[in-house]
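As you look at this complex, bear in mind that one protein chain is not there, while each of the others sits in place.
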Amino acid sequence: MRASRNVSIALRSGEVRALAGENGAGKSTIVRMLAGVQRPDEGDVLVDGEVKAFHGPADARDAGVAVIYQEPTLFPDLSIAENVMMGRHPLGSGRRIDFKALNRTVKELLDRLGVKLDPEQPVKGLSIADQQIVEIAKALSFDARVLIMDEPTAALSGHEVDRLFNVVRTLKERGAAVLFISHRLDEIFTICDTVTVLRDGEVTHDGRTAEMDTDELVRRMVGRELSNLFPKVDAEIGESVLQVERLTREGVFVDISFEVRRGEIVALAGLVGAGRSEVARAIFGIDKPDAGTVTVDGRTLKPGSPTGAMKAGIGLVPEDRRQQGLVMELSIERNMGLTRLQALRNKLGVIGMGSEAKLASDWATKLQLKYHKLSDPVGFLSGGNQQKVVLGKWLATSPKVLIIDEPTRGIDVGTKAEVHRLMSELAGQGLAVLMISSELPEVLGMADRVLVMHEGRIARELSREEADEENVVRAATGQVAAA
Amino acid sequence: MSASTQAAPTPAAPRAEEKTSWIDTVVRAREVSLIGVLAILVIAVSLAEPRFLNAQNLRDILLNVTIVALLAVGQTIVVVTRNIDLSVGSILGITAFATGVMFADHNVPIPLVFIGGILFGACFGVVNGVMVAYARVPSLVITLGTLYVIRGIDYWWASGRQINAADMPDGFLSLATQNILGFPVLPLFTIVAMVIVGVVLGRSRTGRELYAIGSNPDAAVLAGIRVTRRVLGAFVASGAIAGLAGVLYASRYGTLDAVAGNGIELFAVSAVVVGGVAIFGGSGTVWGAALGALLLATIRSALVILQVNPFWEQAINGALLLLAIGLDAYLAMRLARELRKRSSHRV
Amino acid sequence: ACGSTKDDEESATSTPAAEATTEGAAAAGGEIKEGLKIAFLPKQINNPYFTISDKGGEDAVKAFGGEFKRVGPSDTAASSQVSYINTLTTQKQDAIVISANDANAVVPALEKAKAAGIKVVTYDSDTAPEGRDLFINQAAAEDLGRSQVQLLAKQIGPEGGEIAILSATPNATNQNTWIEFMKDELSKPEYSKLKLVKTAYGNDDDQKSFEETQGLLQAYPDLKGIISPTTVGIAAAARYLQGSDAKGKVKLTGLGTPNQLRDFVKDGTIEGFELWDPGKLGYLAAYAAGALASGVITGAEGETFTAGDLGERTIGAKGEVLLGPPTVFDKANIDEFDF
């Protein structure tokens, strides 16, 4: 199986080129090859017209190619500064590292990005957003001639994205060539001059962004007309299923109270770091809250017990797919079966032959999963398809309440639309959905009700009617007193 | 506009600073708390038994810790790269015997014996390193294997032969007994090795890269670090240090047969653990490791001098080891909660 | 108490001993056969002491034209000898000569061997009687225990003082029996001034023994003497004393080989120690095994056999054959021995 075939991309200095394509189109694979991580079977990489054979990331770097990978590649135990300058520490007397100089350089870099992070702070305990920012700082520290960014904005919220774009523009003026990958199409139109569209590993279009609009781009990526991106059908809303009362976890969020009703999609909006994921984790019992209760259908849950939450009918599609959503090494079917272990038992109490495979293939077809074999490690799938597996394994538990944290993070438009359709379908069938999202269009497009969090509190509750960009943003940035 | 806001103050800022200050203290705290525990122990024991503090005893403690501490230093290099070297005991054993043979059968001059021993140990380090780094297989298994193989070769070579103090030059043996200004000679070797390794790990690019590898091996590759080479290097260093330890062992214990240093690797690992070097790589210092070794040695000597029933010694040793790591984890947990409570003032 | 408890075992255990004596009745005679397969199974294959003793055994076996073979574990764990016994049984050896790591653990296996018609001789360290036909005793445990105390008492002199014992592993059969006799000897009025303050265990490990000695001197500053009834222990102790300021002040005696301790005797760290000749022990054991396997003897009390250069030997009570009194080594005589 080939991930990419016969692809030609030209990056000119002073140009930002977008690489667009569905999940699994082969974008990251190309990035890996440009970065010298993976060796192409045929073809070459040319820099300034001459052929370069990259034997490893180091070669690519020396050739002036800097890369931001899709998943953060940081050293949790080391300080931000060392992460940025690893292997290039400034040396003092006797070839000893000069840590003062190191921290100074990195501080300047971070200031350029306009983030207040302490260079000496270990990367451990940084939010995904801050980790992504460190990645960016690292790439910038090279003053590279070629900058490749694989979905750098996936975990960033508005102002951080803006900062990033400003930096990219300055680089561009300085004559660097930039390759930018994102599933947020508006970003592509904001920052990119040209775009290469990839489908199933082949280039299907190469042109200037100015000469096309979103719909066309989508069409070229998906290869078909794509109807409405937010197919929200209004389901009739039933009685309340999930009640959260005065839920508090010191230092993360404070008395969070809300309810979700049958057939309702409630969005939890806010800036990255507002503590939304933590609320989700607490509801599902991953973290033990310091105070407050969670009630499902009138049954109060034992705090800190995911199993209890599952029994009560809660499902959680977590924010970090690779670390929390899936066991990458296990096969697709094993991952699917993981939430259904009790149900899969036959009368002998053992798991019947192929019962997992059956479960898996059912959901694979329901979700139109692109896969090779169900016994393949789920890690072989591309981001979007992995997300489908996660959804599948939770839908298989036929939950009453489904919490979805960043449902479409790193997922292409095609799949995005599918996921959204699925969500409203489920709501239609009377499922109560709590959706956490940093993408405003998604929030506005899908939610019946929007809860906006700011610094660990629910700043405001907005009905579908009142919810518009301005209201949400003002609440999220604390420009309104809690309603 | 895609996401939810224009310029807004990132909540990170205040939090970040508090974190740093705390993290720093934690990092430093490790060595500090070890020294604290050590001090308390010494004071308590010498109150109960003043002779604990007499010169001879202190010198003996130093001498006893010399070899384990040395191994712990070597072990640290490997452990920060998220590996482990269980074969050091066997390497020490076979090098010690080799030392004996060099003196007894070929009367090699003392300096050459030291060099020879270190190189000898390094060779085994290479074997371990090549298998771990190039074949990319778990070091725990590899070094468990070489632990057997090397010890087996040792048995085979010695085949019941014993080399006694009489077969070795007095100049060599006296290293273990002589003092420079009241300070025993043998531990000086360990101290020198410790300082060198300490500086390399802490202040050189190579050293930092070792930590990086241990912290996140995949990222290390992407960062263009020559992981294979570095890991190999770490094992060679550990082997060489085990070799040196073997030579010192010979000079200290004089009687050499195939069982020398059997099981000592567990002491080395214990020392490293107590010394706060994370078993999963990425953090920890040689100073910590050495202090850990010193702590354990002091405890053992204390048990003897307090005339504890020999049958109880081992049990107490084990219990104390558990106590040490348990306490450490507990403090870490408390601190994590502190951190959260702190940041809550912001909310 | 319900079920099987210790008490109702007492009666049962006596029976095997009874058989042991009855079978001895049929006296036999004649010469040791040619080509007997005799296997030596020491405590630990790479322990220098056994290298010496088994060398003696090999000479003997050669002398009466048998096949000598030596196998054994490289660790002193109780169980590790058993699998060797099993294989030797499978190989249908004529006799097994064993020094037991555990007086009891090896017995079931040895009984199987005996059932398969293999003769079993123990040397240096005995098993429970039902496990073997003969035990070649290096020196009556009693003599050894008492004589070491006497030796030390002589060295320390009339004023007496604190003494300690540095033994092998806590489970070493013969060390423990000797120590019993030492304690008994010490209880006699003439040793009232000698006070045994501690028994330390060096586990026959050089490093451990060395540090235990250290500990003894630290814990008991006015210690006068140490008895170490094990070759590893005494060597380690000697080396520590030699290096410390206690040299000469703290007397050291026990069991050791002359080669190991020659220097210490000469520089006065040790005044005198004792040991039997391990070579002779193995030699005698081999002959006993040969005699048993050829039916010259059955193992019954009072039977006699000729053990090469060692001449006529008689089987004593409980199927024991005595090698003879231990030799005391000191400045005067140590150079006459080489083992």
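So that you can tell them apart, the chains are marked A, B and C in the order they are listed, and the count of residues begins at 1 in each.
As a working rule, a residue touches a chain if its C-beta (ideal position, glycine included) is under 8 Å from a C-beta of that chain, and two chains touch if they have at least 3 such contacts.
The criterion applied here is as follows: contacts and distances are computed from a predicted model.
Participant: Would you kindly match the missing chain to its UniProt protein name, picking from "Sarcosine oxidase, gamma subunit family", "NADH-quinone oxidoreductase subunit J", "Autoinducer 2 import system permease protein LsrD" or "Heme exporter protein B"?
Facilitator: Of the names offered in "Sarcosine oxidase, gamma subunit family", "NADH-quinone oxidoreductase subunit J", "Autoinducer 2 import system permease protein LsrD" or "Heme exporter protein B", the one UniProt assigns to the missing chain is "Autoinducer 2 import system permease protein LsrD".
Participant: Tell me the shown chains the invisible chain touches, ordered by label.
Facilitator: A, B, C
Participant: Which is it among C:G72, C:P258, C:P278 or C:G319 that touches the chain not included here?
Facilitator: C:G72
Participant: Among the options C:Q91, C:S192 or C:N333, which residue touches the chain absent from this view?
Facilitator: C:Q91
Participant: Take the complete complex as the reference. Which residues in subunit A touch the chain that isn't displayed?
Facilitator: Against the left-out chain, subunit A lists 1-13, 26, 29-30, 32-34, 37-49, 55-56, 64-65, 145-146, 175-177, 201, 284, 286, 306-307, 309-310, 316, 318, 323-331, 334, 337-339, 341-342, 344-345, 349-351, 375-377, 379-380, 393.
Participant: Mind pulling the subunit C residues that touch the left-out chain?
Facilitator: Considering the whole complex, subunit C reaches the absent chain at 1-7, 9, 12-13, 45-46, 69, 71-75, 77-79, 82-84, 86-87, 89-92, 102-109, 112, 128, 169-171, 173, 176, 201.
Participant: Since one chain has been left out of the picture, which residues of subunit B touch it in the full complex?
Facilitator: Against the left-out chain, subunit B lists 79, 81-84, 131-132, 135-142, 144-156, 159, 217-218, 220-221, 227, 231, 258, 263, 266, 269-270, 273, 279-281, 311-319, 321-322, 325-326, 329-330, 333.
Methods note: only the chains that are shown with their structure count from here on.
Participant: Nearest chain to the global Cα centroid?
Facilitator: That would be B.
Participant: If I count C-beta pairs in contact for every pair of chains, which pair wins?
Facilitator: By contact count, the leading interface is A-B.
Participant: Taking each chain's centre as the mean of its CA atoms, which one is farthest from the centre of subunit C?
Facilitator: Of all the other chains, the one whose centre lies farthest from subunit C is A.
Participant: Can you compute the centre-to-centre distance for subunit A and subunit B, using the mean CA position of each chain? Integer Å is fine.
Facilitator: 41
Participant: Rounded to the nearest whole Å, what is the centre-to-centre distance of subunit A and subunit C, using the mean of the C-alpha atoms as each centre?
Facilitator: 74
Participant: On subunit C, where are the residues touching two or more other chains?
Facilitator: If we look for residues of subunit C contacting two or more partner chains, we find none.
Participant: Where in subunit A do residues touch at least two different other chains?
Facilitator: Not one residue of subunit A touches more than one other chain, so the list is empty.
Participant: Going by the contact rule set out above, which residues of subunit A touch subunit B in the complex?
Facilitator: Subunit A reaches subunit B through residues 35, 37, 56-58, 61, 67, 69, 73-78, 82, 86-87, 89, 91, 95-97, 115-118, 120-122, 125, 127, 130, 153, 156-162, 184, 186-187, 249-254, 269-271, 273-274, 438-441, 443, 455-457, 469, 472-473, 476-477.
Participant: Could you please specify the touching residues of subunit C with respect to subunit B in the complex?
Facilitator: 45-48, 50-51, 74, 170, 198-201, 205-207, 210-212, 214-215, 217-219, 221, 232, 235-236, 239, 243-245, 259-260, 262-263
Participant: Help me check something: in the complex, which residues belonging to subunit B touch subunit C?
Facilitator: Touching subunit C: residues 51-52, 54, 56-57, 60, 64, 155, 158-162, 164-166, 176-177, 249, 252-255, 257-262, 300-301, 304-307, 310-311 of subunit B.
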